[in-house]
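For this view, one protein chain was removed and the others were kept in their places.
Right after this comes chain A.
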Amino acid sequence: MIKVIDLHKNFKNLHVLKGINLNVSKGEVVVIIGPSGSGKSTLLRCLNKLEESNSGEILFKDISVTNCKNGINKIRQDMGMVFQNFNLFPHMTVLENITLAPIKIKKMDKKQAEDIGFKLLGRVGLSDKANSYPNQLSGGQKQRVAIARALAMSPDLMLFDEPTSALDPEMVGEVLEVMKQLAAEGMTMIIVTHEMTFARQVADRVIFMDDGVILEEGSPEEFFTNPKNQRAQDFLKRVVN
């Protein structure tokens, strides 16, 4: 589904990604973990070109993301993204947030887009909030709407950038539940998170990053019970306790 080859990224003098290689196949759920500043969010943002990488290549469904001139909008339509801070559009209702892209880009008629919108709101358990504005929702509800919004374009791949990091603890569960359900339905997902229990439950593969490189990857069982890399061991010790 998506293939990353020797990806490098600099912010001025800061070398954030130092040669990332990654291959995610259809239906796979990959969880990226690692300490703050390890480059995991940057990697995720490079995948849909919110950050411009400096060298290396990204192929999404065999189309180059890194070297596309005008095709990036087309590519992004098939790649949903969920942000740490939700980024819902505050001047639109929940339903308008969800139907915006299908109407604007897929030229869907309003009725059809709204049908999809209601269906998605049902899936994330917020059917009664269709006409609310984002500021009337709790953090967990906002994030569930954001997930529905990304799903409205029926993407092939979903990117999650620390989707629960800005949430109050009691709201983390409801968002993770939606994500689990999504994973169970076979969605290809790449998730950056600090939720270790969740990572263990939902991941097909765990990737541990530190200092701009992938230090270890493997099945969650393997990684959480018997990490081989020293820094991964230290990290797990710190976050699990």
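The criterion applied here is as follows: a residue touches a chain if its C-beta (ideal position, glycine included) is under 8 Å from a C-beta of that chain, and two chains touch if they have at least 3 such contacts; residues count from 1.
Everything below uses one rule, namely that contacts and distances are computed from a predicted model.
In the listed set "Glycerol-3-phosphate dehydrogenase", "Chemotaxis phosphatase CheX", "Amino acid ABC transporter permease" or "Threonine/serine exporter family protein", the entry agreeing with the UniProt name of the missing subunit chain is "Amino acid ABC transporter permease". In the complete complex, the residue from A:N10, A:N54, A:N87 or A:S165 that touches the missing chain is A:N87.
The residue from A:N10, A:N54 or A:Q77 that touches the chain not shown here is A:Q77.
For the options A:L7, A:V24, A:V65 or A:A101, the residue in contact with the chain missing from this view is A:A101.
In the full complex, chain A touches the hidden chain at residues 48, 50, 73-74, 76-77, 79-81, 83, 85, 87-92, 100-101, 104-105, 133-135, 146, 149-150, 153.
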